[in-house]
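Of the protein chains in this complex, one is absent; all others appear in place.
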Amino acid sequence: MVEVEVRNVNKTFGNFKASDNVSFEIERGKLIGLLGPSGSGKTTILRMIAGLETPDSGEIYIGGRKVNDLPPGERGIGFLFQSYALFKHMTVFENIAFGLTVQKKSKEEIKSRVEELAELIGLKNFTRRYPLQLSGGQRQRVAFARALAPNPELLLLDEPFAAIDAKVRQELRGWLKKTIHQLGITAIFVTHDQDEAVEVADEIIITNRGRVEQAGVPIEIYQSPKTPFVAKFIGESVQVPDYTIFKGFEGYEQHEGILRPEFLEIGATIEEMPQPMPVTTERGIVRGTYFRGSTIQIDIEVKGQLLRGFRGLEQPPLHEGDLAFVFIHKIYGFDGDKTQVIENAAKFRESVII
Amino acid sequence: MRESIWLRRFLIFLAATFLFVMLIMPLILVVKEALAKGFEVYFKALTDEFALKALYLTVEATILAIALNTIFGLASAWLLTKFDFRGKTFLGSLIDLPFAISPVIAGLFFIMLFGRMSPLYPILQEYDVAIVFAIPGIILATVFVTFPFITRELVPVMESQGRSEEEAAATFGASGWTIFRRVTLPNIKWALGYGIILCSARAMGEFGAVSVVSGHIRGKTNTLPLHIEILYNEYNFTAAFAVASVLVMLAIFVLILRNVVEYYSKDIEREEVVEPSADLKVGVANG
Partner (left out) sequence: MFGKNDVIPGRRLTFGITLTFVSLFLFIPLCAFVLFASGMGIEKFWSAVTDWRNVHAYGVSFFCALVAGLINAMFGLVIAWVLVRYDFRGKKIMDALIDLPFALPTAVAGIALTTLYAQNGLLGQFFYSVGIESAFSPMGITIALVFVGIPFVARSVQPVLKDLDPQLEEAANLFGTGNWTIFSRIILPELVSPLLTGFALAFARGIGEYGSVVFIAGNMPYETEIAPLMIMTKLEQFDYQSAAAIAIVMMCLSLAILLGIHGWQSRQLKRIGGVVSA
């Protein structure tokens, strides 16, 4: 069942197009990540769904109801602001209770709901504090509880982890995912961190320059990026101006593409290679090696082009200046504003076009 | 740069002497002259019928100016900081206009509007409404000269607070009044207090504008400053200074109040600085 539908939405600020014909659907109960570079219009989309901004054209549906003309308070949403926007002069209790007091709920009802939520966010003993007396992570959770208090159908979170340090962020991510699934509500969260999106979201919507580039489950986006932007934006990549110079990729009309490190096999000797044949294996010179924790990153020059790949820690080490062998499994080739996956001809003898 | 101790002392001495001569000595003089003929004369001057009437009118004009300017200040600051519209800068400058205009000219404006050569004059005559040379004129002139005070104090504070707290409240369906009372007002209360203090100080001391529109009718259209002028021009110095001493006390009270307000508002800021993360402030500009 579709919980949120955004249909052909446009929004300009002055003459800047912040949303360009944005359309997508979100199913009930899903946790969606809205991912894109800074200024790509993520916040704008979220604010339009919340009713904090009005689209110039297009429709927005929440729970099957067109909400374009509904004020934010009547859309059944909870909104978590990028900066939390906690009420500075109210205690944690009053902050969480705000939505309920506006709805004129009874005192007992408010008290039990706030206590329940304080328990949920693990701040049961902090309800008398003011936001300024809390840490960033605690504030984030208070803002979360405040948004949840009136039982919204849909939760909108704008960069919920942006202002929190790395370690706490890691904890909160897991906590958020668990809590939202536990509550069974639909949620959209904005982020410009792809690791965060991949880790937390059930599905990802990728935005760029006000447009939706691609939407889907993380693995699908990763394995078959539809546009050059998505291919470049997701995962690590090296762009090559002409991939037809490499063995196994000759004869294509388009030349531009990108390579992910995991598309490369790097061997110190020819025997290490999966297909130890000189016809399919490139030779290159190691230009740099970097210890990356669980792997070693190798920057290697092949036919004047600097490529990047990984090697395991247990494999024989390579050093700068060493000669090494490279096998390229596949390449994401660009075709206008589309991307196609091109496998090495040596593997399949034909390319797979998606 | 480390100045020699003598230069430091000299500079402190210079500043202190200047302020002593220019500010303290006049204050002392007022008290001294007021009590020159003893307490009895002093109290008599203060309880004089006309002095009391002038005090009454001053209080009346001040309270009205505060009330009107508070309503206006809150409304205009809300309008200028919570919404975008064309002509916003122009409106802001218009509100500041009274700062750039001599109070005497401000008084002149109201004479032109309601006085004898005004097209409104015959109408006012017909209904027997007196504005110029009467109490309404004094109140109008007082409001005019204090017009920008509260707006000026509120706008920068509300601007720096941003709109996100109000927007957050709106997502819960809170009404405008609830948002104002529960979210905005607690954030601006010190600035509002400060604006009211400035406004009242100016209102009770206004001379030029009020002088133009008052008509100097003793016991009827005289405020305390105008009453002082009359007493002084009648060479009744002791009485003039006696009345002045009341205003001196009010001024000192205003200064103390001002510092108290500043202390408390700083106190809140300090609390914020101590906290490690400044994200509440950083996030304000988020669109």
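Each chain gets a letter, A and B, in the order it is written, and its residues are counted from 1.
Here, a contact is a pair of C-beta atoms (placed from the backbone, for glycine too) under 8 Å apart; a residue touches a chain by one contact, two chains touch by 3 or more.
Because the structure is predicted, anything quoted here is derived from the model rather than measured.
Checked against the full complex, the candidates B:67, B:104 or B:185 give a single residue touching the omitted chain, namely B:104.
Interface with the hidden chain, as seen from chain B, comprises residues 1-3, 8, 11-12, 14-16, 18-19, 21-27, 29-30, 33, 68, 71-72, 75-76, 78-79, 82-83, 85-86, 91, 94-95, 97-98, 100-106, 108-113, 115-118, 140, 143-144, 147, 163, 166-167, 170, 175-176, 179-180, 198, 201-202, 204-208, 211-212, 224-226, 228-229, 232, 237, 240-241, 244, 247-248, 251-252, 254-256, 258-259.
Chain A residues in contact with the hidden partner, per the touch definition given at the top, are 51-54, 71-72.
We take it that only the chains that are shown with their structure count from here on.
Remark: chain A and chain B have CA centroids separated by 54 Å (rounded to whole angstrom). Only residues 164-165, 167-175, 178, 182-183, 186-187, 271-272, 275-277, 279-280, 282-284, 286-287 of chain B touch chain A when the two sit together in their complex. Looking at the complex, you find that chain A touches chain B at residues 43, 50-52, 71-74, 77-79, 81-90, 98-99, 102-103, 131-133, 135-136, 139, 146-147, 150, 158, 163.
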